[in-house]
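Removed: one protein chain of the complex. Kept in place: all other protein chains.
Up next is subunit A:
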Amino acid sequence: MFSRALWARQIAPLRRQAIAPFASRRSVTTDAASAHAEDIPQEDDKPFTVRLSDESFETYEIDPPPYTLQTTKRELKKMYHDLVSIRRMEMAADRLYKEKKIRGFCHLSTGQEAVAVGIEHAITKDDKLITAYRCHGFALMRGGTVKAIIGELLGRREGIAYGKGGSMHMFAPNFFGGNGIVGAQVPVGAGLAFAQQYSGEQTATVALYGDGAANQGQVFEAYNMAKLWNLPIIFGCENNKYGMGTSAARASALTDYYQRGQYIPGLKINGMDVLAIKAAVQYGRDYTVSGKGPLVYEYVTYRYGGHSMSDPGTTYRSREEIQRMRSTHDAIAGLKQKLLDWEVVTDEELKAIDKDARSSVDEEVAEAEKMALPDPTSRILFEDIYVRGSEPRWMRGRSVDETFYY
């Protein structure tokens, strides 16, 4: 009826892969310093043109974005400041976790900062963003403060979700989390985009997920609805090459995630170059807001650390691979080199930005650490159940004597 030999034969490729993992084809560059610019103006706010590497994008059924990007010195400096701030904040989370001050699950985005920063610099505050659990950087970019984010990790009342959510559950205005269930945020993103379309807003939704999440059925259900109803959404796969310990090639029959929308145009983007990301998302936003329908983006990036704090991140990939990405493809180092090459800043000025970003993050982290622990009282359980003003008179507690009166 069912022959084991047949099964073994069919599964043979799987066995081969188990022995010799093959590197997935990644033909866009991940060089973080591949853009060019000349004739930089003196003034901070005077626009000038940056030329992106022609290996910044790969397209699927769509023309590439312009390979030029209008920017200013002020913006470049802000981008750099943002990148450094996220990394510094993630490092603080790393330390606090190792000091056992942060409990629970904690996923850092170290290495992937350019995605959060590039997207934020391309969209408006009215656009919507939703992502998975690797969300600290996005929460910061969308307007969360370091203090509230670290406070959340520490389980403090002043945390961004009152300390009730922890690492994976951070919300901010027009930022819909922070979602723990892999893939579940993608159809939710389609719903956000539908509401934007329905209410006639000229805005878009950016819905992010990982290369592992890309295999969840509901991602494809969301694609279909978005195309069917022409929703203003940019689906975005943050391809950091691994879903926990499984490499993209071992989990995905097609690792070109930007082509997985089939009937939806797609773009593969150098996810280590914040400028390429900004150019792509700006272009995609205009495209989708103008009613042309959804897009599927793939940001080719890399996570330096383990999947979460409990994963050393070295059992399923080589130390050399990590080292190579860190030392030659780093988004922060790449932009830094450009800022100096283009003489956007002097050495001194750059050091000052670095210092400012680090010390303001450090200060806020220190403040968060000083926040009081929540009172060990069950009254906290009765909060956040009803919209203020709509509560019933009382709510039953764990026992009759614990009845809580609003």
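Note that contacts are C-beta pairs under 8 Å (C-beta built on N, C-alpha and C of every residue); 3 or more make two chains touch, one makes a residue touch a chain; residues count from 1.
Just so we're on the same page, contacts and distances are computed from a predicted model.
Q: According to its UniProt record, what is the protein name of the omitted chain, chosen from "DNA methyltransferase 1-associated protein 1", "NEDD8-activating enzyme E1 catalytic subunit", "ER-derived vesicles protein ERV14" or "3-methyl-2-oxobutanoate dehydrogenase (2-methylpropanoyl-transferring)"?
A: From the listed options "DNA methyltransferase 1-associated protein 1", "NEDD8-activating enzyme E1 catalytic subunit", "ER-derived vesicles protein ERV14" or "3-methyl-2-oxobutanoate dehydrogenase (2-methylpropanoyl-transferring)", the omitted chain resolves to "3-methyl-2-oxobutanoate dehydrogenase (2-methylpropanoyl-transferring)".
Q: Specify the residue from the set A:128, A:169, A:241 or A:260 that touches the hidden chain.
A: Answer from the full complex: A:169 touches the omitted chain.
Q: Among A:91, A:350 or A:380, single out the residue that touches the unshown chain.
A: A:380
Q: Out of A:65, A:144, A:183 or A:294, which residue would touch the omitted chain in the full complex?
A: A:183
Q: Which of A:251, A:322 or A:350 touches the chain that is not shown?
A: Touching the chain that is not displayed is residue A:251.
Q: Counting contacts across the full complex, list the positions on subunit A that touch the omitted chain.
A: Touch with the absent chain occurs at residues 1-2, 4, 7-8, 11, 14-15, 18, 103-105, 155, 162-166, 168-169, 180-184, 212-213, 215-218, 243-246, 250-252, 315-316, 374, 378, 380-381, 385, 398-399.
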